[in-house]
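Mind having a look at this structure? Questions to follow.
The complex appears here without one of its protein chains, the remainder shown in place.
All chains are identified by letter, namely A, B, C and D, in their written order; residue positions are counted from 1 within each chain.
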Amino acid sequence: MATLTMISLLIVAGLIGAWELYTHVGGVDEFLLPAPSAVAEALVEDRGLLWENFVVTAGEIGLGIGVAVALALACAVALHFSADLRRALYPLLVGSQTIPIPIVAPLLVAWLGFGLAPKLAIVALVCFFPIVVPTIDALARVDADLRKLMRSFGASRWQTFRLVEAPAALPGLFTGAKLSVAFATFAAILAEQSGSENGLGHLVAQAIPQFETARAYAAVLILSAFAVALFGLLALAERRLAPWHRPGGVLAVGERRLPVDPHR
Amino acid sequence: MATLTMISLLIVAGLIGAWELYTHVGGVDEFLLPAPSAVAEALVEDRGLLWENFVVTAGEIGLGIGVAVALALACAVALHFSADLRRALYPLLVGSQTIPIPIVAPLLVAWLGFGLAPKLAIVALVCFFPIVVPTIDALARVDADLRKLMRSFGASRWQTFRLVEAPAALPGLFTGAKLSVAFATFAAILAEQSGSENGLGHLVAQAIPQFETARAYAAVLILSAFAVALFGLLALAERRLAPWHRPGGVLAVGERRLPVDPHR
Amino acid sequence: MQTRIQAPETAPATRIEAGGVRLEGVTKAFPGRRRGADEVIALQGVSLQAAPGETVAVVGPSGCGKTTLLEIACGLIAPDGGTVDAAPAALMAQRDLLLPWAGALDNAGLALRAAGASREEAREEARPLLRDFGLEGFERARPHELSGGMRQRVAFLRTLLSGRPVLCLDEPFGALDAITRHEMQAWLAGALAREPRTVLLVTHDVEEALVLADRVLVLSPRPGHVVATLEVGAPRPRRRTDPELVALRERALQELRA
Amino acid sequence: MQTRIQAPETAPATRIEAGGVRLEGVTKAFPGRRRGADEVIALQGVSLQAAPGETVAVVGPSGCGKTTLLEIACGLIAPDGGTVDAAPAALMAQRDLLLPWAGALDNAGLALRAAGASREEAREEARPLLRDFGLEGFERARPHELSGGMRQRVAFLRTLLSGRPVLCLDEPFGALDAITRHEMQAWLAGALAREPRTVLLVTHDVEEALVLADRVLVLSPRPGHVVATLEVGAPRPRRRTDPELVALRERALQELRA
Partner (left out) sequence: GEREEPAASARTERVDLVLDYFPNADHAGIYAAIGTGEFSRAGLDVRPRTPSDPSAPLKLLASGRADLAISYEPELLLARDKGARLVSVGALVQKPLTSIISLGERAVREPGGLEGKTVGTAGIPYQDAYLKTIAEKAGIDLSSVRKIDVGFNLVPALLSKRVDAVLGAFWNVEGVELERRNRDPRILRMDEIGVPTYNELIIVAREQDVRSRGPLLRRFLRALARGHEGLRADPGTAVDELVKANPDLERGLQAAQVKATLPVFFPADRDRPFGFHDREDWRAYTRWMRDNELLENPLSSERAFTNEFLPGEGI
C-alpha cells in the first residue's frame, strides 16, 4: 500500500517535472501552456478567487448530477418496463445527446432565465445519458432464469423489478454514476462558458483572453481534483453498497487466499 | 413490430407537431428556435452544403471513435492487469476527462496544426473515458470462481484474460462503445468550433452568427440521425457478438414462451 | 389443440388452496439455434395428473425433458401442443438461483416477499425453518459463503414458503449427502402430511421418488414420453426397505434401463 | 507451522506426470464477515495422502468442508495451518461453471486451451469424448440449452482433458440419473485403469466412493476432521454388490450417522 502510493506519487512527480522542463525548452508560449510552477503560484495567489468560484461550480455539479441521476433512473426504469417506450424513445435519447451546447444554451436562457437553472440543465443533459445506458444495459442483462423464478412465485412485474432486477443492476448504475461525475465537471465548465456571472468555468473563460493561462489551469486543476474525489467517493460507495459482484475481491478481506486479481 | 414502429412514428410526429405549434404561438423568436418546417426547408435547400460538411464530420467521428476504442481497450486491459497501474493512473484518467476543450484546443493546434489531427484528438479524448470505465468495471466483475477454475487448469494470467475475462467483459465494452458514439458527435462539433475549415460543426458555428438558425438545426439533425444510426449498428453488433448475456431474449427466438420481458 | 395456461396470479392468497395439475399430451421442441441445425424434441405427448394434495414424482434419464416438463407446469414456457391446466405453481429450479447480494435468510424469504410480505415478516417466517434445516448461524451469509448443500436447502426453503398451491421441485436434494437427504425427505413428508400440497418432484433417486410420491412417472430417453406409471400404495411414513417399495424400485430401474 | 503451496504452473506439460497429493493437519477457518460474527471453522487438522495414481474419495455431511479441502489441494485458497504438497491439480467445481457464451464443445476444450492447445486442436480432442458421453449433436449448444446433467458431463469432460496430474472432482455425477451415473463411473474407472492419474473425489454417494476409490475418508460434521479412513482393497472392476463393498458401506454410513 505504502509503496503503491509512492509509485503513484513518483509517476505524478515525473509527469510534472517533464511538463516543467517542456515549458522551458519546448518552445511553446507560456500563455498556451504555463509551467506547473506558474500554476502552483496561481493556485496560491488566487486562492480566494478560485475558492469562491469553486463553490459555485461545485454546487452546479452536485445539483446537476443529482438531477441527472434522478431523471436517468426514472427514465431507465420506464424504458426497461416498456418495450414500446424503449423503441420509441431510445433513439430520441441518443439523438438528444448530440445536441451542441451553443445551440441549446440561448434556448435554455430564454426558457429558464440567466440564473442557475440553465447551467443545471446543461450539466444534467450531458450526465443523463451515461447513466441511462449502463443502467438499462444492466437491467437487460439480469439472468432470465431469475425472472422466471419470480414469476413462478407469483411476483408482479414491479416486485420482480424491486426485489431482483434493481439490486442486480446496481453495479451498472454505479458505472453510470462514475462516468457522469467525470462528465459533470466537463459540462459545468461548458455551461459556464456559455453565459454566466461566476464559477470556475467563467473564470477560465475570462482568464484566457486576459493571458492568465496559469489561473485557468489552476481552475481546471481544482475541478479535476474535485472530479477525482467524487469518483473515488462513488467507487467507495459502490464497494459498500454493491459488493456482491466481486466475491473474490472485497468479501475475501481477511481471508488469506492466493491472489485472484479482482479489482479492489 | 409494425404497430410498434407506428407508435414510435406517432410519438415523433406528435413531438414535431407540438414543436411547430410552439414556434408559432410560444413567443420564442425564430432565431432561437426555428420551426420544424423551416428546418426541413433548410435540409432540402442546403442539402449540398450539408452533405459535403457531413462527410468531413462523419470521418472525424468514425476515426475518432476508432482511435478511442483502440486506446481505451489497451488502457483498460493494462489497468486490469496491474493493480499498481490502476492505482496510479485511474485518478489521472478521471482528471483528464475534466479538461475543458477551450484549454486543450489551442495546445493541440500548437502541436498538431489545423488539420484532422486535433479534431481526432478531441473526439478521442472525449470518447476514451466512457469506454474505459465500463470495460474495466466489466472485467472486474467477472465471476471470481471462473478465475479460480482457470488457475487450476494451469492457465496463465493472459490465457485467463483471453479465454474468460475478455469475452465476459464484451457486453461492458459494448456499453462503453455505445456511449462513446453519442459523445463522439458532441465532441466533433466542439472540436470543429474551435478551429476548422469545414465540417458540420463549422457550419453550425457559421450559421449561428448569421442568424441561419434553421440551417444550424438541420446540421444538428443530420448528426443526430448519424449518431442514432451508429448506436443502432452497435446494438445490432452487440446482439450478434455478445448474445449470451440475454438468454431469455435473443436466444429464445422462435421458441414460444410466455413473455419474460428481456430487452431485445 | 388447445393450450391453456394459468396466468400467474399477482397476489397469491397466503392461505394455501387446493389445486391440482393436469397435463394432457404435452409436446415441446426446441428449435435448432442455427439455421439447418436439428430441432431438439424434449417432450412428446406427455400426460400427467396430480389431484390436489397428491405428490407425483418424475424420473428419467438425463436430458429427457424433466425440467422442461416442470417449467411447462409452472406456466413459464408454453408447450407446442397439448393442454396444460394447473393451479399456480412455484418452481424450485435445478440451479439454486439464489440472489448473490442477499443473505440466506432473505433468500429464503424471497417468495414470501413476492407474495406481498414485508422484509420483517418474511424473516420472521423463514428464521425457524432455517434452523430446522441446520442453517442456524448462517442467516446473513451470502450464497458464495455457503456450501453447495447449504445453498440447496435455502432454495428448497424458499420454494416451500411461497404459499403457492403447487410445488414443482427439480432435484431438491441432489446436492445433499445421504444422511441430510433422508432428514430432508422426512421433513418434507411430515410437512405434506400436516398441510397437504400438490407436489411435482423430479429426482434421479428412484427410492426418493417411491418414499415421497403417490405416483411415479418413468420417462423414456429424449424425446421424453411416459413409459411407465407406478402407483405407490404403501402407507406413510414409508421406509425404503418396505418390500413393496423394493419391488417397485426394481421395476422402475428396469424400465429406465430399457 | 509451514505452508507450502505449489504455484500453478503456467504451461503444464501435456504428458501427464505422476504426482501425488499430501495434506498434513490442514486447518481452515472463514472469518465472520461482519464485525462480531463468529468465524466458521471449515476444516480442523485434516490429513490426506494420495500416492501418484491413487484415487481417494472424501465423504461427509453437507457443509463439513469437502469443497474447501479440494480448493486447498488445488492451491486456490491457502490453509490457515498445516502443510500442503500437491502436484498441479485441476478442479471440477460443484457448480458447473461453464462459459455461457461457448458451445458444449468449446467448453469441454477450455482446459486444453489453457494448456496451450489451439481452438481446433482442443475441438478435435474433445469431440469423440463428447460423443462417448452422450452429447453428440449438442457440440454447439450453449450451456443454457443443455439440461443440468448434460452440463455436468461437459464440466467433467473439461476437467479430464486438462492434462494435469491430479484431478479434484467435486460431486462429478451429482446431477445424473442412476443409469447415466453408472455409465460415467464405469467410464472413469476404465480411463484411470488405462492412464493412471491421481484423483480426489468428493461425493455424497458412498457406493460411488467405494466403487472408484482406493481409500475413502469420512469427515465429521463441521468443523470437518477425519473420523475414519477406509482402505478399499477389492480388485477392479468392482461391483457395488461385492460383499467387501457392502460391508464397507455399512461402516461408512455408521460413521456418518455418528
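We adopt the following convention: a residue touches a chain if its C-beta (ideal position, glycine included) is under 8 Å from a C-beta of that chain, and two chains touch if they have at least 3 such contacts.
What you are looking at is a predicted structure, and each value in this text was computed from that prediction instead of being measured.
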Touching the hidden chain in the complete assembly: which of A:Thr98, A:Ser196 or A:Ser224 does that? A:Ser196
Using the touch definition up top, pick the residue from A:Cys75, A:Ala105, A:Leu125 or A:Ala187 that touches the left-out chain. A:Ala105
For the chain left off this view, which of A:Val39, A:Ala58, A:Ala72 or A:Ala205 is in contact with it? A:Ala205
Considering the whole complex rather than only what is displayed, give the residues of chain B touching the chain that is not shown. 27-29, 31-32, 102, 105-106, 109-110, 113-114, 193-197, 202, 205-206, 208-211, 213
Tell me, which residues in chain A touch the chain that this view leaves out? 28-29, 31-32, 49, 52-53, 101-102, 105-106, 109-110, 113-114, 194-197, 202-203, 205-212, 215
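The rule is short, and it goes like this: only the chains that are shown with their structure count from here on.
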Centre-of-Cα separation between chain D and chain A, whole angstrom: 47
Cα centre of chain C to Cα centre of chain D, whole Å, reads 28
Residues of chain D that touch two or more other chains: which are they? 30, 33, 75-76, 95, 142, 144-145
Going by residue number, chain A touches two or more other chains at 143, 145, 148, 151, 245, 247, 251, 258
Applying the document's contact rule, which stretches of chain C touch chain A when the two form their complex? 8-12, 71, 74-76, 88-91, 93, 95, 97, 99-102, 110-111, 113-115, 142, 144-145, 162, 164, 168
Note: in the complex, chain A contacts chain C through residues 143, 145-146, 148-156, 159-160, 163-164, 167-168, 170, 242, 244-245, 247, 251
Interfacial residue positions of chain A with respect to chain B in the complex: 4-5, 7-8, 11-12, 15, 28-29, 32-33, 80-81, 83-84, 86-89, 91-92, 94-103, 106-107, 110, 126, 129-130, 133-134, 136-137, 139-141, 143-145, 147-148, 151, 157, 171-172, 174-175, 178-179, 181-183, 185-186, 189-190, 193, 201, 204-205, 208, 216-217, 220, 223-225, 227-228, 231-232, 245-249, 258, 260-264
